[in-house]
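Comments concern the structure below.
Here the complex is missing a single protein chain, while all its other protein chains stay put.
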Amino acid sequence: MRYAVSCVLNYDVQGNAPFVFNIEAQNTEHQKVLDETLTISPQLAIERFDMPESGNRYFRLRAGPGPLKVEYRATVELTPATFDPEAVQEVEPGRLPLEALTHLYPSRYIESDLLQQFAKREFGHLKPGYQRVAAIANWICDNIDYVRGSSDESTSARDTLIQRQGVCRDFAHLGIAFCRGLGIPARFVSAYAWRLQPPDFHAVFEAWLEGPEGGAWFMFDPTRLADSDGLVRMGVGRDAAEVAFCSPYGEADCGSPKVRIEALDRDANTTKPTTRAVTLAAA
Amino acid sequence: MRYAVSCVLNYDVQGNAPFVFNIEAQNTEHQKVLDETLTISPQLAIERFDMPESGNRYFRLRAGPGPLKVEYRATVELTPATFDPEAVQEVEPGRLPLEALTHLYPSRYIESDLLQQFAKREFGHLKPGYQRVAAIANWICDNIDYVRGSSDESTSARDTLIQRQGVCRDFAHLGIAFCRGLGIPARFVSAYAWRLQPPDFHAVFEAWLEGPEGGAWFMFDPTRLADSDGLVRMGVGRDAAEVAFCSPYGEADCGSPKVRIEALDRDANTTKPTTRAVTLAAA
Amino acid sequence: MRYAVSCVLNYDVQGNAPFVFNIEAQNTEHQKVLDETLTISPQLAIERFDMPESGNRYFRLRAGPGPLKVEYRATVELTPATFDPEAVQEVEPGRLPLEALTHLYPSRYIESDLLQQFAKREFGHLKPGYQRVAAIANWICDNIDYVRGSSDESTSARDTLIQRQGVCRDFAHLGIAFCRGLGIPARFVSAYAWRLQPPDFHAVFEAWLEGPEGGAWFMFDPTRLADSDGLVRMGVGRDAAEVAFCSPYGEADCGSPKVRIEALDRDANTTKPTTRAVTLAAA
Partner (left out) sequence: MRYAVSCVLNYDVQGNAPFVFNIEAQNTEHQKVLDETLTISPQLAIERFDMPESGNRYFRLRAGPGPLKVEYRATVELTPATFDPEAVQEVEPGRLPLEALTHLYPSRYIESDLLQQFAKREFGHLKPGYQRVAAIANWICDNIDYVRGSSDESTSARDTLIQRQGVCRDFAHLGIAFCRGLGIPARFVSAYAWRLQPPDFHAVFEAWLEGPEGGAWFMFDPTRLADSDGLVRMGVGRDAAEVAFCSPYGEADCGSPKVRIEALDRDANTTKPTTRAVTLAAA
């Protein structure tokens, strides 16, 4: 399935300010960028950095005073693997790839050490595997209210659990916290999300599990607000602290990002949206 | 029903240190002290202060270096009011006695402002009244594990909810937090607790509700560890910060308090303990 | 010195909502209300409650849908005691009045238990007495920035210390935290504040100290934004959780309070403002 994704970002920059962006679609086994264009006005030199351990594609530019417009357009093909949820297992720590251990550690917005007891109490009795992580995503969807404006950039998983409300970022943090608390590596994902209304950047999470073909990151969306088959990944990381679509290092007024995603190969008007909390896609 | 209560407290004091104690049974409509003795070794002068708004009975002494032993023994009669739970209502804020409003505010260990959303999400749909507070106590009993040593003196209701474990003090804090979050005045109670095993000082909470005979503080014990008809109150307050059985203002080594309570009017061996989460007693 | 104080509060009430107000000037030894009027539009019955332990004057009304206007005007005489700061001492716990011990405990916005070590490290070496509390107020004035909008209703002393900014409420909380951490009873005070610009309700703190004439609450204003001789007290309490000028129990839109205070006995234009961090007034 092919998707056209785009975003347009507008800034009004005071003085000189470097900006780092992470808005470009990743290239992975199940997500191919077929074509893409990046347009910056005024024209500015950019430096690129693809982070080896995450596949995140960063670029940096140095803007001068005045307006700055960054526009990214791409056609991306998603080929989600299909699998039998019952056949997807958790991996015990002695067999996890050592590079995945990083995603067991607590991070700024995910105090999984403090939430471990909660996770065990609520999900510890469930049969380990894909369905347990799906149960976590479902629990969040059922128990946390999606309320725009209810959280801010310092809100952590602990806060969200207490306040019982948040946005996609907070839902993802809480899902990751529960997974890590149970010994399941999990990470934060920013994405273009098909059928998300209103259109915006989205955040979901991935857990490291093992299917018949080996270990992979399986995606879960506890908000159920987007179509789980139409998530185009931009950034992955420990938590939102590592995955910002834009980091300005200087003063700038930001307009709202204009984000779009369109399915090219199916009739978006007639197909009933899928709203599973989890996806069939794995990296 | 009459109870014999006692506690023996031993200290080894370095230097000169004032101590404030709150170990004596309160005198209220439903709790009468029939006789009592307080023995201090070495013999020391004490100052007394009965706090008008709480009925707490404090005394202070100034100990010198060496051993200090404080011993309190009393016979207390409890005459719990009986009532029909269905007939006990919550009181809306416009009709609450103004002195009870204090017990709607958040306090050190009870961030009821932060837990309000949680309280509403979990208990907001329940029919207001005694049964709703009982549901809160039951929820805590079902969802929080009683684990000795799992909390310390800085643990608050928010921590307890996240960690899913605590001791009687923490259970009471969480119950109060949920009540205040729903607009129900609630306060912390320290008590001698019949059938608590092992014997120790206990902590429960009270909510201000209104029965057919008017407003009163109704007691709830979310631990279900003691007999709800045999709780002899020592101190009430906003939270544990205000209700310490002993506050030493100087260095002293404390032995474990030896606490006892015995039912004088019934056969403790044959009567089946009641383990309701709530009591039939009101002040 | 006489002051004319007034406030006008406007609300737009949805549905029926009880309101509790604490806007009237206290009557104490050093603060006498000479005359006062309270006007409520529409005319509504009020219930009054003067809290014995604080002297706070509360009244409650029950508003129906539509506009509500509450207007208070008073003439108040302040007769601050003069004293020699060097002669004002801290009181060791063994000699504190037992009712003051309450103000040693931590409270919702004042984690004095957690800040005790900080207080000792920063102020523990100073000579105990009035001047040490003045040093605390000065430290706050020097180290915390007064920034409108930098805090919200869940901000506590710990947050303020970390963020190094706040408003009068936060400055007072931090001052109280340091005092309690050093064993000095301290409490929160809301007041009409002469020469505060722009005019608004103000918050300061008081510490229990002992002058030649005995123990008293001494006032300190770590913001230095008002004239320390012209503070007319409305409410005192453990912290801001207990001292709100208005608590609505229902939905209502609030306009900004219009607060005024005028010195009747001196020429406000020619007298140089005093901006000591502490006052010469004691209750």
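Here the chain labels run A, B and C in written order, and each chain numbers its own residues starting at 1.
The rule is short, and it goes like this: contacts are C-beta pairs under 8 Å (C-beta built on N, C-alpha and C of every residue); 3 or more make two chains touch, one makes a residue touch a chain.
Keep in mind that what you see is a predicted model, and the values were worked out from it rather than measured.
Undergrad: Which displayed chains does the hidden chain touch?
TA: Over the full assembly, the chain not pictured touches A, C.
Undergrad: Using the document's definition of touch, tell me which of C:D12, C:E53 or C:D145 contacts the absent chain.
TA: Of the listed residues, the one touching the omitted chain is C:D145.
Undergrad: Quick one: say which of C:I46, C:L114, C:A135 or C:A252 touches the chain that got left out.
TA: C:L114
Undergrad: Which listed residue (C:T75, C:Q89, C:Q163 or C:S247) would be found touching the missing chain in the intact complex?
TA: Reading the full complex, the residue touching the unseen chain is C:Q163.
Undergrad: Just to verify: which one of A:E90, A:E111, A:D170 or A:D200 makes contact with the chain not shown?
TA: Spelled out, the listed residue whose C-beta touches the missing chain is A:E111.
Undergrad: List the residues of chain A that touch the chain left out of this view.
TA: 16-18, 20, 47, 49, 51-53, 58, 60, 62, 92-94, 98-99, 101-102, 105-108, 110-111, 113-114, 153-154, 183, 238, 241-242, 247, 249
Undergrad: Counting contacts across the full complex, list the positions on chain C that touch the omitted chain.
TA: Within chain C, the residues that touch the unshown chain are 114-115, 117-118, 121, 143, 145, 158, 161-165.
The definition used in the following text is that only the chains that are shown with their structure count from here on.
Undergrad: What does the chain connectivity look like after leaving out chain B?
TA: Without chain B in the graph, we get A | C.
Undergrad: At the chain A/chain B interface, shared numbers over all numbers used: above half (same) or below half (different)?
TA: Mostly the same residues.
Undergrad: When the centre of a chain is set as the mean of its C-alpha atoms, what distance in Å lies between chain A and chain B?
TA: 47
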